[in-house]
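Have a look at this one before I ask anything.
Every protein chain except one is present and positioned as in the full complex.
And now, chain A:
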Amino acid sequence: MGAVTDGGIPRIGIMESKDEVIRKRLLIDGDGAGDDRRINLLVKSFIKWCNSGSQEEGYSQYQRMLSTLSQCEFSMGKTLLVYDMNLREMENYEKIYKEIECSIAGAHEKIAECKKQILQAKRIRKNRQEYDALAKVIQHHPDRHETLKELEALGKELEHLSHIKESVEDKLELRRKQFHVLLSTIHELQQTLENDEKLSEVEEAQETSMEADPKP
């Protein structure tokens, strides 16, 4: 990737400034800034090693190439691990996402349940308040037991009084009858006495008339 020319900098265009170059470079190979360059260096050093003359230089070049290679392998391994990690993170997130969905559904149900409970509680409260309102009114009226007791007492008094009245009336009747008897006896006596008087007057009158009339 990237045109390789001397110095490792691809020849883009004569008109572009250094900034453009840097920007483009960053865009192309932003992340592993060293990787692309490392591979280019490796290729160059390989060519150099092929063309090298002495044994030592060749050997050191060879070592250097091996180390560059291992560096590349290392970074590749790292990237693979990161990729693996990302996959597993995705799975993890999927799992969490599903769990959250379930709990949202559960929460919705709970909310519906609670709403029903609120309605129920409101109904209960309303009933209680109605009860209280009626109870207040009822409190104003006197207690039934006491009223009943008062009624009983009054009843008893009434009975008692009516007994007394009866007995008094009986007495009155008796006395009235006795008086009546007394008075009628007196009357009879009077009558008898008068009758006697009249009889004796009549007898006297007869006697005098007989005396005045003896010479016919």
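Definition applied: a residue touches a chain if its C-beta (ideal position, glycine included) is under 8 Å from a C-beta of that chain, and two chains touch if they have at least 3 such contacts; residues count from 1.
Rule of thumb we're sticking to: contacts and distances are computed from a predicted model.
Visitor: Which name from "NADH dehydrogenase [ubiquinone] 1 beta subcomplex subunit 4", "dolichyl-diphosphooligosaccharide--protein glycotransferase", "WD repeat-containing protein 58" or "Aspartate aminotransferase" does UniProt give the chain that's left off?
Guide: "WD repeat-containing protein 58"
Visitor: Give the residue, chosen from A:Leu66, A:Leu119, A:Leu151 or A:Ala205, that touches the chain omitted from the document.
Guide: A:Leu119
Visitor: Which listed residue, A:Ala133, A:Ile164, A:Leu183 or A:Ala205, touches the chain dropped from view?
Guide: A:Ala133
Visitor: With the missing chain put back, which residues of chain A would touch it? List them for me.
Guide: Against the missing chain, chain A presents residues 119, 122-123, 125-126, 129-130, 132-134, 136-137.
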